[in-house]
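Of the protein chains in this complex, all but one are displayed in their positions.
Right, subunit A next:
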Amino acid sequence: MTATVPRPTAAKPALRVLRDRVLRVAELVTTPLLPADYLDLIDPLRSGAALRGRIEAVLPETRDAATVVIRPGADWQPHRPGQYVRIGIDVDGVRMWRAYSITSDLGRTDGCFTVTVKAIPGGKVSNHLVRSTRPGTIVQLDQATGDFCLPEQRPDKALFVTAGSGITPVMGILRNHPELTDVVLVHSAPTPDDVVFGAELRQLAADGRIRLVEQHTDTAGMLDAAALAALVPDLAERATWACGPVGMLEALEEHWAAAGIADRLYTERFRPKVLVTGEGGTVTFTKNGTSLEADGATPILDAAEEAGVLMPSGCRMGICYGCVLPLREGAVRDLRTGEVTTAAPGDGVLVQTCISAAAGACDIDH
């Protein structure tokens, strides 16, 4: 299997054009609703519908992690191993979006894919998915995205450094790339039972496909970069993929940079690294008319959603630019860098609302 799966066209262009024409005519019949509003009653997963999926099963992995099997809509395009998908699910009636790494084998014949979710304390969506979600639930989807993937030219030697749910994209890679022959996986989890995919990983190790190093942090403590270097002496020769908490990734990035091999390290973050917070202020959405008080630590996206404003959103960690809106006037602070962006009246400085907090009053064109 190769990493670059050809993207199939969802429907033949000619057919698609015809379908769109028919739907436009059908709008005359259904106005003010759209034909899709009625078609959704019949088949929410059909081709041409907003991309959705149906949860087919929730399979427990550990005491706080589960694999969610999702049957995607007809327009779903196969992912590349290591990529993540954004899922919008209603929790207590409120639509919430989160990104999860895809863990399934591309060779699945049932047309489903899986994500594996670890319930984090206080995490609304992760707890809901792991503990309360019932098969049959319809969820909203985006196409898979992300660059935490193997290059076309496979590395001879690979190292994966993961912690907690950071194993999920790596599992997606290991399951789909049996051609990797020299693999070291260093994984941290509190106890042996907390290792997500523990049995499968140990089996891979027993079969000689990977060298598995488990660090059980409840007893052995956290693994630092020096200890890692001792565990993997040929670290510099390996292409390395790391996924886990921000602190771990930073330590690795420093170590790799110090060794002059920063280009050999690929990292995947689940959450933005919040560096600084500012003073907050009144955020006004000029088209929508909503004004709200936001503190200097809360992304504008979160504050607006809390106030009932329908916001564009994406990865929620500052990479996909799906949440960008024009700042017409005022100042916002990038929570990752502390950098303040200002706009004079009438400007349209594009800002990422998911990682920007108010740094004084600001008007946003939305």
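By definition in this document, a contact is a pair of C-beta atoms (placed from the backbone, for glycine too) under 8 Å apart; a residue touches a chain by one contact, two chains touch by 3 or more; residues count from 1.
Throughout what follows, contacts and distances are computed from a predicted model.
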Protein name, per the UniProt record, of whichever chain is missing from view ("NADH-quinone oxidoreductase subunit H", "ATP synthase subunit c", "Phosphonate ABC transporter phosphate-binding periplasmic component" or "Linoleoyl-CoA desaturase"): "Linoleoyl-CoA desaturase"
Of A:Glu61, A:Glu268, A:Glu305 or A:Asp363, the residue in touch with the unshown chain: A:Glu305
Absent-chain contact - pick from A:Arg95, A:Arg108, A:Arg131 or A:Arg271: A:Arg95
Options A:Asp37, A:Asp218 or A:Glu250, residue touching the unrepresented chain: A:Asp37
Residues from subunit A at the interface with the omitted partner, ascending: 28-33, 37-38, 41, 90, 92-96, 288, 305, 308, 310
